[in-house]
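For this view, one protein chain was removed and the others were kept in their places.
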Amino acid sequence: MDVLYFAWVRERIGLPRERVVTDAATVADLVEELRAREDRYAIAFSDLSALRVAVDQDLADFGTSLDGVREVAFFPPMTGG
Amino acid sequence: MDVLYFAWVRERIGLPRERVVTDAATVADLVEELRAREDRYAIAFSDLSALRVAVDQDLADFGTSLDGVREVAFFPPMTGG
Amino acid sequence: MVQIRVQEEIFDPGEEVNAFSRSLQGAGAMVSFTGIVRDRPEGGLDALEIEHYPGMTESALTEIAAEAMERWALTDALIVHRFGRLQLGEPIMMVATAAPHRGDAFASAEFLMDYLKSRAPFWKKEFVATGEAWVEARAEDEEALERWQGES
Partner (left out) sequence: MVQIRVQEEIFDPGEEVNAFSRSLQGAGAMVSFTGIVRDRPEGGLDALEIEHYPGMTESALTEIAAEAMERWALTDALIVHRFGRLQLGEPIMMVATAAPHRGDAFASAEFLMDYLKSRAPFWKKEFVATGEAWVEARAEDEEALERWQGES
């Protein structure tokens, strides 16, 4: 699946998007896998309360299932308008 | 003093303004005097709840004193905007 | 800054919005309301005529705008209101407000509209093929004022 990062999540991880092959069942499981990879991931995902997630371009939460999902995005709270 | 009429009050009385010499103490007293003049006044002033009044260009009520007043206006509820 | 204009001539809402926006000092939020001559639900409107009370109109609008500036943290406010004969689709009036925060800009624009509807000396008459009739004040417009009276 494609994993996208925006704003300071993108800056901390150093990538706007990457292809991830995973068996993670939920968003939270995916976060655990990413955290375990490298420090920059661990730092970006250190405080989940400061993060928002979208699954296939819809706002979702960390308990959302990844079954059949093609795209997951992580970003800070939005500041549009 | 100058007495002004707007909208259908003006149309019923047939005048936009007139000079009135009066000893009326309040707006209500002035209305009584005007009503006694002619039918067109009596008709225009038949339902005071449908009328609004301004005294020297400030919204007022029928109990307002006419002491020192230069201009009184009668009109229906406003429909601006 | 407060600007009040009462005029017979048509105005261009977009140009007003841009002129207002150019005059802003540090406001991040700008709200505008434009009232447009629309047909009656049953159709057939030829024109609208607006009568006003010269002198009192300007002072009433100035007072209403001053109250809005005092109640909310606004940087600027504009009221433009026409009188005379208006055609279908023409702008009748507009208000614009600017503030550092959007909540103030929205609330004050709505306040200006609510007061202007029922407390500024304008009267509208509709002309249709079969005759003419003064627009009657709506109870909802009077009720809309009440919500501002509890707050200070």
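To keep things simple, chains are lettered A, B and C as they appear, and every chain counts its residues starting from 1.
Note that a residue touches a chain if its C-beta (ideal position, glycine included) is under 8 Å from a C-beta of that chain, and two chains touch if they have at least 3 such contacts.
Bear in mind that the values here come from a model prediction, so they are computed numbers and not experimental data.
**Q** Indicate each shown chain that the hidden chain touches within the full complex.
**A** When the full complex is considered, the omitted chain touches A, C.
**Q** Based on the whole complex, identify which of C:4, C:68 or C:105 touches the chain you can't see.
**A** C:105
**Q** Since one chain has been left out of the picture, which residues of chain A touch it in the full complex?
**A** Counting only chain A, the missing chain is touched by 4, 6-8, 10, 54, 57-59, 73, 75-81.
**Q** Residue by residue, what part of chain C touches the chain that was omitted?
**A** Within chain C, the residues that touch the unshown chain are 12-18, 21, 24, 26-39, 91, 100, 102-103, 105-106, 109-110, 113, 144.
One rule holds for everything that comes next: only the chains that are shown with their structure count from here on.
**Q** With chain centres defined as C-alpha means, what is the inter-centre distance between chain B and chain C in Å?
**A** Centres of chain B and chain C (C-alpha means) sit 26 Å apart.
**Q** Where in chain C do residues touch at least two different other chains?
**A** In chain C, no residue touches at least two other chains, as defined above.
**Q** I need the residues of chain B touching at least two other chains; which ones are they?
**A** none
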